[in-house]
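With one protein chain held back, the other chains of the complex are shown just where they sit.
Let's turn to chain A:
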């Protein structure tokens, strides 16, 4: 088994090396020279080489990245193709945190959301990087993995989790149902807006909440996605024609974006945000905060109000680079600063949804 793993790793290293070797540097320089939001200096472009491509790219554009064809395929694989424990993994510093998806294997095994992962099948994950941990978590469909996690109230617990094919909800409803509480993790073009609309209609019919009860949208795990989907989502809560923001590009390009016509949702809005709320999610939250349509509760957000685009290169690899910036209706941006919540909570409250909901209720009582 060890031999197989070593062989697989060796193969992966070879593949990566061959992909990097084939990276068409001149095409990359040309794309960046002509399309990057902030034009790079020629010296920086000239410094790009096959050996330093990943690091030097980030010197030019902190969000630029080169993907091999295989990496890009895996990245864009549809959510329905997932096989696994039904949880996401993030590293907070060096601490691995599990983000549990509703209805997935981890959820059904009872693994709490946002818990610290300690061991996989009895082996500690301390000191491992995200990719190594993910590798241990992955496995054949139908197999089980034993997870040891640190419980929020103290102590540890073991869970046996089945790996299975899993299609997460595009917008999750979080129990208990007395609250209108939904979670968005990703802003997918043409997908998230209709899903949110359907979810809100569903909640109106099924949840026993008062019409004036606030809708709480949990964006703590929303890392971003499609910029225009974020605009469309914000437009669901604002009158038709309202200015949502300005998309600024190269060479003086600027486009004002307005809320489209259609049915609007008028209930009060609270958005849960945190340091992992980024990009399209920040745009969505920022628009609704600046227009005073929503209050933000949580911790300051990541601070990335720029968008990237992907350019396919001749060898099948893909260059991702920053091409646009979003300005809010007031003309400001969140890049570098993030959004400041209307109610800032303590860091240790961010992982406890019940505690956050208590804080939301207190906030709503003070600001009816």
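One rule holds for everything that comes next: a contact is a pair of C-beta atoms (placed from the backbone, for glycine too) under 8 Å apart; a residue touches a chain by one contact, two chains touch by 3 or more; residues count from 1.
We take it that contacts and distances are computed from a predicted model.
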{"item": "Name under which UniProt lists the unshown chain, selected from \"(2Fe-2S)-binding protein\", \"Lipoprotein\", \"NAD(P)H-dependent oxidoreductase subunit E\" or \"RNA polymerase sigma factor\"", "value": "\"Lipoprotein\""}
{"item": "Hidden-chain contact residue, picked from the options A:67, A:166 or A:237", "value": "A:166"}
{"item": "Residue in contact with the excluded chain [from A:206, A:266, A:340 or A:361]", "value": "A:206"}
{"item": "Candidate in contact with the missing chain, chosen from A:54, A:130 or A:198", "value": "A:198"}
{"item": "Sole residue of A:88, A:104, A:225 or A:245 that reaches the chain not shown, by the stated touch rule", "value": "A:104"}
{"item": "For chain A, the residues touching the chain missing from this view", "value": "78, 80-81, 86, 102-105, 108, 164-167, 169-171, 173, 189-191, 193-195, 197-199, 201-202, 206"}
